[in-house]
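Quick notes on the structure that follows.
Just one protein chain is left out here, and the rest sit where they should.
Chain naming follows the written order as A, B and C, and within any one chain the residues start at number 1.
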Amino acid sequence: MPQISLSDLNAAAKADFVAALANVVEYSPWIAEQLADKRPFAGINQLHAALMAAIQSAAPDVQLALIRAHPDLAGKTQRAAGLTAESTAEQNSAGLDRLSDAEYAAFERVNDAYRDKFGFPYIVCVRRHTRDSVLHDFEIRLRNIAKTETRRAIEEIGRISALRLDQLVIADDKLKVHGRLSTHVLDNHIGKPAAGIPVELVEFSALGDNRVIARAVTNADGRTDQPLIGGRPLPIGRYELRFSVAGYYAERNVQLADPPFLDEIPLRFSISEPEGHYHVPLLVTPWSYSTYRGS
Amino acid sequence: MPQISLSDLNAAAKADFVAALANVVEYSPWIAEQLADKRPFAGINQLHAALMAAIQSAAPDVQLALIRAHPDLAGKTQRAAGLTAESTAEQNSAGLDRLSDAEYAAFERVNDAYRDKFGFPYIVCVRRHTRDSVLHDFEIRLRNIAKTETRRAIEEIGRISALRLDQLVIADDKLKVHGRLSTHVLDNHIGKPAAGIPVELVEFSALGDNRVIARAVTNADGRTDQPLIGGRPLPIGRYELRFSVAGYYAERNVQLADPPFLDEIPLRFSISEPEGHYHVPLLVTPWSYSTYRGS
Amino acid sequence: MPQISLSDLNAAAKADFVAALANVVEYSPWIAEQLADKRPFAGINQLHAALMAAIQSAAPDVQLALIRAHPDLAGKTQRAAGLTAESTAEQNSAGLDRLSDAEYAAFERVNDAYRDKFGFPYIVCVRRHTRDSVLHDFEIRLRNIAKTETRRAIEEIGRISALRLDQLVIADDKLKVHGRLSTHVLDNHIGKPAAGIPVELVEFSALGDNRVIARAVTNADGRTDQPLIGGRPLPIGRYELRFSVAGYYAERNVQLADPPFLDEIPLRFSISEPEGHYHVPLLVTPWSYSTYRGS
Partner (left out) sequence: MPQISLSDLNAAAKADFVAALANVVEYSPWIAEQLADKRPFAGINQLHAALMAAIQSAAPDVQLALIRAHPDLAGKTQRAAGLTAESTAEQNSAGLDRLSDAEYAAFERVNDAYRDKFGFPYIVCVRRHTRDSVLHDFEIRLRNIAKTETRRAIEEIGRISALRLDQLVIADDKLKVHGRLSTHVLDNHIGKPAAGIPVELVEFSALGDNRVIARAVTNADGRTDQPLIGGRPLPIGRYELRFSVAGYYAERNVQLADPPFLDEIPLRFSISEPEGHYHVPLLVTPWSYSTYRGS
């Protein structure tokens, strides 16, 4: 996606400004128009705050129109008819473009139930979610009253627009929209970082098709060169880190049992804070291991 | 199975003694006949030692006949024709009576390869094994020379007969043929044993149909009332203990994330010593855990 | 001390019964006289409950006389004049017979302050305490009102008498008056109990003269043959367990740094429940260790 600097946005002709930000909020260029008159913005956080203020101060029927401008989640018909490029990319990020028939049916059911109850589509910032957590969120929110859901929908629009701004606009400051998942393997058998340990990150799904979403090998410092997830929100959900330690110890001529007491070590945990830092280390010997939520 | 005391065996008429021990070694009553004349036995260990001495001092062709008296492992035809009750129970204990077609084919292939190379059936004490470890053992032993395999076959007959004697004969001493797998959950959040934690023990299979082989709930001391495996050898293989901790903490009103950072905790390990004691504890808080091979 | 069985006590002449239990409560044979008429006792717990009932149902002036029959803690004059043998042994158990001048002065000061405020001596079951915890208890109790302290004094008399009964009377049941402190060293470097590790238990004192109160070497199971403290209450106080691990690893030819990263490992903890079970294990490698309150 082409990016634009905040200073260019501040200096742009109004029409260009509105064109650039048109889809930051789904099909609602009136917001960009309001923002154009509030320029200049000192930073991207100020820009986003102004965007939220514009929405929150809009009349109730305008807010409702805004909410209704959003597509159904995973709606096949709407996908066929065409979403904004932004919506498509976001939905795909959570795997909503490759649902099984059973999953598709599950989404359709909750979408319909939600729309029946509230009269508008269920809105969620899908880049902060896995399929599992979206379905869980649906359940929780279906129990709310309409007023609560209007507020929640606007909150989610805020999160969606923050992520879109983060991708679109280059500024000196940063919106706090990214999380980070990292690991570290300490070999307590020799008191050193464990280098060369293969690591897999698996995203769990209640429906059973767990997916490997990252693979890495620990470096000389026992870490992975890149965070396992970084530069984006951490999708709420259940995960498993898998470390292959038996081969590592065998190469170092450590006496192991046959089969080795520990071989593939799974660390299973959940992420609940998409903007948080999750550090999930492994302290290991051939006969013991520990993990904890670190920092 | 009816049991008989060692003192009764010592006092029995020779014919009764031979009848009682006839199948301790598969289809080979000549061994029981030799043993009858060595009575009395001070203990079951002495009885088993005499049995092994009888086999080891037999002429090579007698040893070979003894080995050939054993059935193929998981052989469908032979099962149909009828094994000794002992063999049937033992093979079933390792799940050899409920192999998938793919597993059955794998066993048949290695059985045939082994018989082709050595001229006698592959003998293994299956109660010390899982399906996975039998197939692994097969591979290792297929590389041996015939002389080594004759020795190995007799060793395995020794293990099989020790287990059969252990089940049949009541004595003051015990044969060292049992292992034990136990666990213990310590709640480091409150410094007390964790009571009421559901635990599952899963036996892994390379072919994929992992099976839950024990379920328990921790008692007031954080342990299970019975060992997870006890009173028998521990089958060599890969296992996973699964502890459900989120429900435990939720009931104690501990503040958890949503979803909880830790919920089902899997501890994956292998057993390599069927007669050993494996203590695999869990030290846990809502945010950390450790395990180790304990004692 | 000579012991007597509960059945003998139940059958004894009244005078003999009273003589046997005369000093179970300091200088107060009237209690034993009342108990004599309540015989037979089904167990030692029932006997002790009857003793407490006798005290609690006594008239206030009788209770006060009972409290006043107790000596000052660590009072030099009274020790010179002579305490009951029981009091002497108990005070010595907490080291009150070998106070430094500074400690003696500290005890005299609080004794006097307590007696000035309440009109009776401070009573505490010293076998449940260290010098530090007695002084801390003094401070807390000095803040109470007289009514509370009368109740607290009777509670402590109950604890003192329970311990005296426990030492004097042989019965089928047991009073719950003992605690236990144990340890266990697991060598996570080899996945086995660590045998041959020297262990010291040190009792800390705020006044600085920390004392080694137990020494042991771990056995083949990584435990000490006897509990570090057992068969008596655990004195409330601060302790340190010290494990010498560098020599252990050096003997096993583990490559260590010079000086070794870990050599003497101190685990510092406090005991607050004299009748509790404290298990304080050490999980260790040459480069890491853990401890926790176990069970």
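Annotations for the structure displayed:
To be clear about the criterion, a contact is a pair of C-beta atoms (placed from the backbone, for glycine too) under 8 Å apart; a residue touches a chain by one contact, two chains touch by 3 or more.
Treat the numbers as computed from the prediction; the structure is a model and nothing was measured.
Remark: the absent chain touches shown chains A, B, C in the intact complex. Across C:L99, C:V169, C:V199 or C:L262, the residue that sits in touch with the chain not pictured is C:L262. Summary of contacts with the chain left out: across A:F118, A:F138, A:Y249 or A:Y292, the touching residue is A:Y292.
Annotation: of B:Y27, B:F204 or B:W287, B:W287 touches the absent chain (contact as defined above).
On the side of chain B, touch with the chain left out of the figure occurs at residues 188-191, 261, 283, 285-288, 290. Where chain A meets the chain that is not shown, the touching residues are 186, 188, 191-193, 221-222, 283, 290, 292-295. Against the chain not shown here, chain C presents residues 133, 136, 236-238, 257-266, 268-270, 272-273, 287-293.
Definition applied: only the chains that are shown with their structure count from here on.
Superposing the C-alpha atoms of chain B onto those of chain C requires a rotation of 180 degrees, given to the nearest 5.
Of all residue numbers that take part in the contact between chain A and chain C, over half occur on both sides, making this a same-residue interface. For this pair, chain B with chain C, the centres built from the Cα atoms lie 47 Å apart. Centres computed as Cα averages put chain A at a distance of 58 Å from chain C. Contact with two or more other chains is made by residues 261, 287-288, 290 of chain A.
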